[in-house]
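A single protein chain has been omitted; all remaining protein chains appear in their positions.
Take a look at chain A:
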Amino acid sequence: MSTTTQAPKALRGVGNWIDDRFHLAKTGEKNLRKVFPNHWSFMLGEIALYSFIILLVTGVFLTLWFNPSMAHTTYEGSYQRLNGVEMSEAYASTLRIDFDVRGGFLVRQIHHWAALIFVASLVVHMLRVFFTGAFRKPREINWLIGVGIFTLAMLEGLFGYSLPDDLPSGMGVRILQGVMLSLPVIGTYVSMFLFGGEFPGEDIIPRLYMLHILLIPGILLALIVAHFMILWHQKHTQYPGTGRSEKKVVGTPMFPGFAIKAGGFFFFVFAVIVALSAFVQINPIHLFGPFTPTAITSGLQPDWYMGFMEGSLRIFPNWLDFQIFGYAVPIGVLVPGLVIPGLIFGGLAAWPFLEQWITGDKRAHNVADRPRNAPVRTAVGVAGVVFYGILWLAGANDILSHTFSISLYWTTYFFRVAAIAGPIIGFIVAKRICLGLQRRDRETLEHGYESGTIQQLPSGEFIEVHKESSQETVHVLESKAAVDRIDDEAIASVEESESDGVEAPAARGLKGKLRAKLAHWYTKDNVSFEGVEAHTGHHLHHGAGHEEHEEMAGSH
């Protein structure tokens, strides 16, 4: 009987030998059975992990030949067109990787495409976590680590882009230096320190190289490991559904089901990146030519993840610059180059704590929110995405202008207005859509779904037959809290305090009042599901009953 499930004797022997010493069987079994929820959006973070692994492996390959030196040399190599051209060792060795090292060109392109995919997958992963509220207690620390990984990944990309010392590299470093110089008082010192003297000097590439291959990847690796250990310990969030609760995870066990999926997925990610690298030319440094401080070109951008900073620099007006005691304070560089990115990343890091403070929700959450059930959060997220997207587009304004034959100035004027109006419109539209979806959810929960079958009643009236939704759908819809407004009590206590002199402890002082107001704003429009039970709606009096509910909801 048991022979069918037992491993071969030799394997058992080895297994027992190991288990006698490390006692792995127990922890191993527990971890191998760990359950992973089955939803595509939980795979987004894995794309980032896999592309990071690809970056590490290809990066090691590239370091074998890359020479991070700004020493002057005259190129003599396989690339005929640039023979006899003076350049730095860094550029010459990159040409060598491209044209003399077997497979070098492909690996360099894999490294670059993987970097683009890596940061893109970080962004979509982060958006998923944000919009489903997966950053809430107990996962705030992992959110902070994620924000750290995102920030470092951008820097890592910028420094890597600067290493080959080709034309766009040098221009990128020049912009970096310009932003540093805009720092009041310390700007010049910071720049002189980083460059070891005046721009470009002889030191910047060896220094960026150290940061790019040692320091930042080291920190990134540590953060990614921490991210995973915390995830492993806390487990995934999961979407609401049948059998899923704050305490019970439903999904595929790690082994064999999920391991096979994840392994296969790695190869798919790798295949897509290699296919792009094989067929689509990226960052053709041999065409750009080496950087010299006199050279400058239009139509070059940073890689996409720096695009929003480029855009904010491009559209920010220059009429706010001023001088103090003869020292220039270039607001037109300082604000778009440092303050705006600082606000974006600072806002990302602060949001979980801000939301917790506003809502007063200190409970642990393992079931993810459906974005529509947290309309203000979703709307804030959309506003952020629109703001980022506008800046990102503005970073390509010259390409947009030339490609679509639009006047360059008009793109700037448009983006200036859109950077302010766009997020506001995005906020309103997203919130209204969420509330509409909430109403539809209540409708579906009460009445079932529209079957498409039209029936004529004896009275002659036509109705559409509603059918009961599946158990799964009912469970998903019921996941919304009956009333998740936190306005009435808090606001009332604030108002009472003004008349009676008795203050609710939570609403004391300016901060308390502000909190109460924010909490009201955060939840006031939520559609109440109070008293709604599945499939209890009156189909025939559909219209009248519905409007009553609508009234009640509106009066809050």
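Note that contacts are C-beta pairs under 8 Å (C-beta built on N, C-alpha and C of every residue); 3 or more make two chains touch, one makes a residue touch a chain; residues count from 1.
Everything that follows uses one rule, which is that contacts and distances are computed from a predicted model.
Here one chain is missing from view; checked against "Quaternary amine transport ATP-binding protein", "Imidazole glycerol phosphate synthase subunit HisF", "C-type cytochrome" or "Putative ABC transporter permease protein YtcP", UniProt names that protein "C-type cytochrome".
Note on the undisplayed chain: of the listed residues A:32, A:186, A:210 or A:295, the one touching it is A:295. Checked against the hidden chain, the listed residues A:35, A:101 or A:124 yield one contact partner: A:124. Among A:89, A:303 or A:443, only A:303 touches the chain that is left out of the view.
The missing chain, though absent from the display, is touched by one residue of A:27, A:188 or A:407; that residue is A:407.
Where chain A meets the missing chain, the touching residues are 38-44, 46-47, 81-86, 98-99, 105, 109, 113, 116-117, 120-121, 124, 167-168, 261, 264-265, 268-269, 272-273, 276-284, 286-289, 292, 294-304, 307, 396-399, 401-403, 405, 407-410, 448-449, 452, 467, 469-473.
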